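With one protein chain held back, the other chains of the complex are shown just where they sit.
What follows is subunit A.
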Amino acid sequence: MSSKNTSDKVVGVIGAGSFGTAIANMLAEKTDVLLYVRDKTKAEEFEKNRAVGTHRLSDRIRITNQLSDIGVQCEIIFPIVPSANFREMIRNLAPHLKPYHILIHGTKGLDMTVPEGEHLSKKNPLSRKHVKTMSEVILEETTVLRVGCLAGPNLAKEIEEKQPAAAVVASHFEEVIDQGQKLLKNDRFLVYGSNDLIGIELCGVLKNIIAIGTGMVSGMGLGENSRAMLISRGMVEMVYIGNALGGNTKAFLGLAGVGDLVATCSSKLSRNFTVGFRMAKGESLDDIIQSMEEVAEGVNTIKIIDQLAESYNIRVPITETLHNIIKGEMSVKEAYAYFMKFPFRSEIDFI
(Lines give C-alpha, C1' and ligand atoms only; values in the text may rest on other atoms or scores of the structure.)
Protein backbone atom coordinates (compact mmCIF):
# COMPACT_ATOMS: atom_id res chain seq x y z
CA MET A 1 0.00 0.00 0.00
CA SER A 2 1.51 3.29 -0.97
CA SER A 3 0.81 6.65 0.54
CA LYS A 4 -0.11 9.76 -1.31
CA ASN A 5 2.61 12.30 -1.48
CA THR A 6 0.85 15.57 -0.76
CA SER A 7 2.65 18.30 -2.58
CA ASP A 8 -0.36 20.46 -3.41
CA LYS A 9 -1.30 21.90 -0.08
CA VAL A 10 -4.97 22.57 -0.42
CA VAL A 11 -6.71 22.81 2.96
CA GLY A 12 -10.15 21.28 3.47
CA VAL A 13 -13.13 22.82 5.22
CA ILE A 14 -16.20 20.71 5.86
CA GLY A 15 -19.42 22.64 6.39
CA ALA A 16 -20.51 25.89 4.77
CA GLY A 17 -22.36 27.36 7.74
CA SER A 18 -21.50 30.90 8.74
CA PHE A 19 -18.46 29.90 10.82
CA GLY A 20 -17.28 27.34 8.27
CA THR A 21 -17.46 29.89 5.49
CA ALA A 22 -15.72 32.53 7.61
CA ILE A 23 -12.87 30.13 8.34
CA ALA A 24 -12.66 29.06 4.71
CA ASN A 25 -12.34 32.67 3.65
CA MET A 26 -9.70 33.33 6.24
CA LEU A 27 -7.69 30.26 5.22
CA ALA A 28 -7.98 31.34 1.60
CA GLU A 29 -5.91 34.40 2.39
CA LYS A 30 -2.93 32.06 2.65
CA THR A 31 -3.73 28.86 0.81
CA ASP A 32 -6.06 27.13 -1.60
CA VAL A 33 -9.19 25.82 0.09
CA LEU A 34 -11.56 23.02 -0.77
CA LEU A 35 -14.96 23.61 0.83
CA TYR A 36 -17.30 20.66 1.23
CA VAL A 37 -21.04 21.32 0.91
CA ARG A 38 -23.23 18.28 1.56
CA ASP A 39 -26.21 19.32 -0.55
CA LYS A 40 -25.46 19.03 -4.27
CA THR A 41 -27.87 21.77 -5.37
CA LYS A 42 -26.56 24.14 -2.76
CA ALA A 43 -23.01 23.32 -3.73
CA GLU A 44 -23.80 24.24 -7.34
CA GLU A 45 -25.60 27.39 -6.26
CA PHE A 46 -22.70 28.53 -4.07
CA GLU A 47 -20.25 27.81 -6.86
CA LYS A 48 -22.38 29.75 -9.35
CA ASN A 49 -22.90 32.78 -7.10
CA ARG A 50 -19.44 32.56 -5.51
CA ALA A 51 -21.23 33.31 -2.25
CA VAL A 52 -22.82 31.52 0.69
CA GLY A 53 -25.84 33.57 1.68
CA THR A 54 -24.47 37.03 2.23
CA HIS A 55 -20.87 35.84 2.60
CA ARG A 56 -18.74 36.24 -0.52
CA LEU A 57 -16.39 33.41 -1.30
CA SER A 58 -12.71 34.03 -1.92
CA ASP A 59 -11.35 33.11 -5.35
CA ARG A 60 -9.06 30.56 -3.80
CA ILE A 61 -11.99 28.49 -2.55
CA ARG A 62 -13.22 25.56 -4.61
CA ILE A 63 -16.44 23.80 -3.70
CA THR A 64 -17.07 20.06 -3.72
CA ASN A 65 -19.84 17.83 -2.55
CA GLN A 66 -17.70 14.69 -2.52
CA LEU A 67 -16.19 13.86 0.85
CA SER A 68 -13.65 11.68 -0.92
CA ASP A 69 -12.19 14.82 -2.56
CA ILE A 70 -11.52 16.25 0.85
CA GLY A 71 -9.75 13.09 2.02
CA VAL A 72 -7.67 12.65 -1.12
CA GLN A 73 -6.70 16.26 -1.81
CA CYS A 74 -6.25 17.70 1.65
CA GLU A 75 -3.87 16.82 4.43
CA ILE A 76 -5.26 19.37 6.86
CA ILE A 77 -9.01 19.44 7.30
CA PHE A 78 -11.26 21.75 9.33
CA PRO A 79 -14.61 20.03 10.02
CA ILE A 80 -17.14 22.66 11.09
CA VAL A 81 -20.62 21.11 11.08
CA PRO A 82 -23.34 21.02 13.79
CA SER A 83 -22.69 18.47 16.51
CA ALA A 84 -25.88 16.56 15.65
CA ASN A 85 -24.46 15.71 12.20
CA PHE A 86 -20.84 15.49 13.24
CA ARG A 87 -20.53 11.76 13.93
CA GLU A 88 -22.33 10.79 10.76
CA MET A 89 -20.19 13.11 8.68
CA ILE A 90 -16.98 11.79 10.27
CA ARG A 91 -18.14 8.22 9.68
CA ASN A 92 -18.61 9.00 6.00
CA LEU A 93 -15.29 10.76 5.83
CA ALA A 94 -13.43 8.00 7.72
CA PRO A 95 -12.78 5.68 4.76
CA HIS A 96 -11.02 8.55 3.00
CA LEU A 97 -8.81 9.45 5.92
CA LYS A 98 -5.27 8.24 6.52
CA PRO A 99 -3.13 8.49 9.63
CA TYR A 100 -1.21 11.43 8.15
CA HIS A 101 -4.29 13.66 8.16
CA ILE A 102 -4.63 16.52 10.60
CA LEU A 103 -8.16 17.45 11.68
CA ILE A 104 -8.91 20.71 13.49
CA HIS A 105 -12.61 20.96 14.20
CA GLY A 106 -14.58 24.07 15.02
CA THR A 107 -17.78 22.52 16.34
CA LYS A 108 -18.98 23.66 19.74
CA GLY A 109 -21.26 20.88 20.87
CA LEU A 110 -21.38 17.40 22.39
CA ASP A 111 -22.17 14.01 20.93
CA MET A 112 -24.40 11.68 22.90
CA THR A 113 -24.55 8.03 21.94
CA VAL A 114 -26.25 5.28 23.90
CA PRO A 115 -25.47 2.00 22.14
CA GLU A 116 -28.40 -0.05 20.91
CA GLY A 117 -29.65 -2.44 23.56
CA GLU A 118 -28.15 -0.42 26.39
CA HIS A 119 -30.55 1.31 28.75
CA LEU A 120 -29.76 4.23 30.97
CA SER A 121 -30.69 3.53 34.56
CA LYS A 122 -29.56 4.34 38.08
CA LYS A 123 -26.96 1.60 37.83
CA ASN A 124 -25.95 2.77 34.39
CA PRO A 125 -26.45 6.54 34.36
CA LEU A 126 -25.47 8.83 31.51
CA SER A 127 -21.72 9.24 31.79
CA ARG A 128 -18.59 10.24 29.90
CA LYS A 129 -18.84 6.85 28.22
CA HIS A 130 -21.90 8.11 26.36
CA VAL A 131 -21.03 11.77 25.94
CA LYS A 132 -18.11 12.72 23.73
CA THR A 133 -16.48 15.90 22.57
CA MET A 134 -15.94 16.24 18.84
CA SER A 135 -12.24 15.38 19.05
CA GLU A 136 -13.20 12.17 20.82
CA VAL A 137 -15.69 11.39 18.06
CA ILE A 138 -12.90 11.81 15.50
CA LEU A 139 -10.59 9.52 17.47
CA GLU A 140 -13.32 6.92 17.84
CA GLU A 141 -14.39 6.87 14.22
CA THR A 142 -11.16 7.32 12.29
CA THR A 143 -7.51 6.38 12.24
CA VAL A 144 -6.51 10.00 12.61
CA LEU A 145 -4.63 10.86 15.80
CA ARG A 146 -3.45 14.37 15.08
CA VAL A 147 -6.62 16.13 16.15
CA GLY A 148 -7.19 19.64 17.36
CA CYS A 149 -9.95 22.13 17.96
CA LEU A 150 -10.45 25.76 17.14
CA ALA A 151 -12.17 27.80 19.83
CA GLY A 152 -12.49 31.35 21.05
CA PRO A 153 -14.69 34.38 20.65
CA ASN A 154 -15.29 33.97 16.93
CA LEU A 155 -18.54 35.58 15.89
CA ALA A 156 -18.59 34.70 12.21
CA LYS A 157 -20.00 38.01 11.07
CA GLU A 158 -17.21 40.01 12.68
CA ILE A 159 -14.59 37.73 11.20
CA GLU A 160 -16.15 38.26 7.77
CA GLU A 161 -16.02 41.98 8.38
CA LYS A 162 -12.30 41.56 9.02
CA GLN A 163 -12.47 42.98 12.51
CA PRO A 164 -9.62 42.11 14.88
CA ALA A 165 -10.10 38.85 16.77
CA ALA A 166 -8.24 35.94 18.33
CA ALA A 167 -8.70 32.19 18.69
CA VAL A 168 -7.14 29.19 20.38
CA VAL A 169 -6.00 26.04 18.61
CA ALA A 170 -5.88 23.22 21.14
CA SER A 171 -4.26 19.85 20.57
CA HIS A 172 -2.06 17.30 22.29
CA PHE A 173 0.25 17.68 19.30
CA GLU A 174 2.48 20.75 18.95
CA GLU A 175 2.54 20.02 15.25
CA VAL A 176 -1.22 20.54 14.99
CA ILE A 177 -1.05 23.80 16.91
CA ASP A 178 1.80 25.01 14.68
CA GLN A 179 -0.11 24.16 11.52
CA GLY A 180 -3.28 25.83 12.80
CA GLN A 181 -1.34 28.95 13.70
CA LYS A 182 0.51 29.03 10.40
CA LEU A 183 -2.68 28.75 8.40
CA LEU A 184 -4.94 31.09 10.35
CA LYS A 185 -2.75 33.75 11.89
CA ASN A 186 -2.68 37.15 10.22
CA ASP A 187 -2.29 40.77 11.23
CA ARG A 188 -5.86 41.02 12.53
CA PHE A 189 -6.29 37.48 13.80
CA LEU A 190 -4.22 36.12 16.68
CA VAL A 191 -3.95 32.39 17.27
CA TYR A 192 -2.92 31.02 20.66
CA GLY A 193 -2.03 27.40 21.37
CA SER A 194 -3.12 25.12 24.18
CA ASN A 195 -2.53 21.46 24.94
CA ASP A 196 -5.66 21.08 27.04
CA LEU A 197 -7.76 19.82 24.17
CA ILE A 198 -10.72 18.62 26.22
CA GLY A 199 -10.73 21.73 28.43
CA ILE A 200 -10.77 24.06 25.44
CA GLU A 201 -13.48 22.05 23.69
CA LEU A 202 -15.61 22.10 26.82
CA CYS A 203 -15.23 25.89 27.07
CA GLY A 204 -16.80 26.26 23.65
CA VAL A 205 -19.53 23.79 24.49
CA LEU A 206 -20.52 25.03 27.92
CA LYS A 207 -20.53 28.74 27.22
CA ASN A 208 -23.55 28.17 24.97
CA ILE A 209 -25.63 27.24 28.00
CA ILE A 210 -24.80 30.49 29.72
CA ALA A 211 -25.40 32.41 26.49
CA ILE A 212 -28.99 31.15 26.42
CA GLY A 213 -29.35 32.26 30.05
CA THR A 214 -28.01 35.74 29.41
CA GLY A 215 -30.26 36.01 26.35
CA MET A 216 -33.17 35.43 28.69
CA VAL A 217 -31.93 38.03 31.14
CA SER A 218 -31.74 40.58 28.33
CA GLY A 219 -35.08 39.47 26.91
CA MET A 220 -36.67 40.10 30.27
CA GLY A 221 -35.35 43.62 30.15
CA LEU A 222 -33.06 43.16 33.13
CA GLY A 223 -29.98 45.33 33.41
CA GLU A 224 -26.24 44.90 33.08
CA ASN A 225 -25.82 43.93 36.73
CA SER A 226 -28.06 40.90 36.26
CA ARG A 227 -26.26 39.93 33.12
CA ALA A 228 -22.86 40.22 34.78
CA MET A 229 -24.13 38.16 37.67
CA LEU A 230 -25.27 35.39 35.37
CA ILE A 231 -22.07 35.45 33.34
CA SER A 232 -19.83 35.18 36.38
CA ARG A 233 -21.97 32.53 38.09
CA GLY A 234 -22.10 30.77 34.76
CA MET A 235 -18.35 30.79 34.60
CA VAL A 236 -18.14 29.04 37.96
CA GLU A 237 -20.61 26.44 36.78
CA MET A 238 -18.61 25.89 33.61
CA VAL A 239 -15.48 25.20 35.65
CA TYR A 240 -17.26 22.64 37.83
CA ILE A 241 -18.68 20.78 34.87
CA GLY A 242 -15.46 21.15 32.92
CA ASN A 243 -13.39 19.66 35.71
CA ALA A 244 -15.79 16.76 36.15
CA LEU A 245 -15.59 15.98 32.44
CA GLY A 246 -11.81 16.12 32.21
CA GLY A 247 -10.83 19.75 31.50
CA ASN A 248 -8.49 21.94 33.51
CA THR A 249 -9.55 25.14 35.23
CA LYS A 250 -6.87 27.10 33.37
CA ALA A 251 -8.62 26.64 30.03
CA PHE A 252 -11.74 28.32 31.36
CA LEU A 253 -9.87 31.41 32.45
CA GLY A 254 -8.42 32.06 29.00
CA LEU A 255 -9.59 33.31 25.66
CA ALA A 256 -11.60 30.18 24.82
CA GLY A 257 -13.27 30.28 28.23
CA VAL A 258 -13.97 33.66 29.67
CA GLY A 259 -13.25 35.38 26.33
CA ASP A 260 -15.73 33.38 24.34
CA LEU A 261 -18.23 33.49 27.20
CA VAL A 262 -18.23 37.27 27.32
CA ALA A 263 -18.49 37.61 23.54
CA THR A 264 -21.33 35.13 23.20
CA CYS A 265 -23.23 36.47 26.18
CA SER A 266 -23.09 40.07 25.03
CA SER A 267 -23.88 39.71 21.38
CA LYS A 268 -27.11 39.63 19.53
CA LEU A 269 -25.15 37.96 16.73
CA SER A 270 -25.01 34.83 18.86
CA ARG A 271 -27.60 32.20 18.01
CA ASN A 272 -27.74 30.87 21.56
CA PHE A 273 -28.20 34.32 23.00
CA THR A 274 -31.05 34.85 20.51
CA VAL A 275 -32.79 31.64 21.59
CA GLY A 276 -32.84 32.82 25.22
CA PHE A 277 -33.83 36.33 24.26
CA ARG A 278 -36.81 35.20 22.20
CA MET A 279 -37.93 32.70 24.82
CA ALA A 280 -38.01 35.47 27.41
CA LYS A 281 -40.15 37.43 24.99
CA GLY A 282 -42.67 34.61 25.10
CA GLU A 283 -41.95 32.60 21.94
CA SER A 284 -41.95 28.81 22.18
CA LEU A 285 -38.68 26.92 21.75
CA ASP A 286 -40.04 24.94 18.81
CA ASP A 287 -41.04 28.08 16.94
CA ILE A 288 -37.66 29.64 17.54
CA ILE A 289 -35.78 26.58 16.33
CA GLN A 290 -38.00 26.32 13.28
CA SER A 291 -37.29 29.88 12.27
CA MET A 292 -33.53 29.70 12.71
CA GLU A 293 -31.26 28.93 9.81
CA GLU A 294 -28.54 27.38 11.90
CA VAL A 295 -28.59 25.26 15.01
CA ALA A 296 -28.21 26.79 18.44
CA GLU A 297 -25.95 24.13 20.02
CA GLY A 298 -26.77 25.30 23.54
CA VAL A 299 -30.23 23.74 23.61
CA ASN A 300 -28.88 20.24 23.09
CA THR A 301 -26.00 20.90 25.46
CA ILE A 302 -28.34 21.91 28.28
CA LYS A 303 -30.19 18.59 28.02
CA ILE A 304 -26.99 16.54 28.09
CA ILE A 305 -25.21 18.47 30.82
CA ASP A 306 -28.22 18.44 33.13
CA GLN A 307 -28.28 14.63 33.03
CA LEU A 308 -24.52 14.33 33.33
CA ALA A 309 -24.44 16.65 36.35
CA GLU A 310 -26.87 14.36 38.08
CA SER A 311 -24.75 11.27 37.58
CA TYR A 312 -21.55 13.11 38.57
CA ASN A 313 -23.27 14.77 41.51
CA ILE A 314 -22.29 18.35 40.71
CA ARG A 315 -24.39 21.43 41.39
CA VAL A 316 -25.42 23.17 38.19
CA PRO A 317 -28.28 25.52 39.13
CA ILE A 318 -28.19 27.54 35.89
CA THR A 319 -28.20 24.52 33.60
CA GLU A 320 -30.85 22.83 35.69
CA THR A 321 -33.11 25.89 35.63
CA LEU A 322 -32.67 26.34 31.89
CA HIS A 323 -33.50 22.70 31.37
CA ASN A 324 -36.70 23.14 33.33
CA ILE A 325 -37.63 26.08 31.11
CA ILE A 326 -36.86 24.15 27.92
CA LYS A 327 -38.97 21.24 29.12
CA GLY A 328 -41.79 23.69 29.80
CA GLU A 329 -41.81 22.91 33.50
CA MET A 330 -40.91 26.43 34.58
CA SER A 331 -41.56 29.87 33.15
CA VAL A 332 -38.71 32.32 32.62
CA LYS A 333 -40.12 34.48 35.42
CA GLU A 334 -40.36 31.59 37.89
CA ALA A 335 -36.82 30.64 37.00
CA TYR A 336 -35.62 34.14 37.78
CA ALA A 337 -37.29 34.06 41.22
CA TYR A 338 -35.91 30.59 41.91
CA PHE A 339 -32.44 31.54 40.89
CA MET A 340 -32.33 34.63 43.12
CA LYS A 341 -33.13 32.44 46.12
CA PHE A 342 -30.52 29.81 45.33
CA PRO A 343 -28.05 29.58 48.21
CA PHE A 344 -24.37 30.04 47.41
CA ARG A 345 -21.84 30.03 50.17
CA SER A 346 -18.69 31.24 48.51
CA GLU A 347 -18.18 32.88 45.19
CA ILE A 348 -15.20 31.02 43.91
CA ASP A 349 -13.90 27.82 45.43
CA PHE A 350 -12.22 26.05 42.56
CA ILE A 351 -8.82 27.73 42.54
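The criterion applied here is as follows: contacts are C-beta pairs under 8 Å (C-beta built on N, C-alpha and C of every residue); 3 or more make two chains touch, one makes a residue touch a chain; residues count from 1.
What we mean here is this: contacts and distances are computed from a predicted model.
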*asked:* Can you match the unshown chain of the complex to its UniProt protein name from these: "Glycerol-3-phosphate acyltransferase", "Transmembrane protein", "NADH-quinone oxidoreductase subunit M" or "ABC transporter substrate-binding protein"?
replied: "Glycerol-3-phosphate acyltransferase"
*Please pick, from A:E175, A:E224, A:E310 or A:E329, the residue that touches the omitted chain in the full complex.*
A:E175
_Can you tell me which of A:K42, A:R60 or A:K98 touches the chain that was removed from the display?_
A:K98
_I'm checking contacts with the chain that's been left out. Which of A:T31, A:T113 or A:T143 qualifies?_
A:T143
*asked:* Touching residues of subunit A against the unshown chain: what are they?
replied: 1-7, 9, 75, 94-95, 98-100, 123, 140, 143, 145-146, 172-175
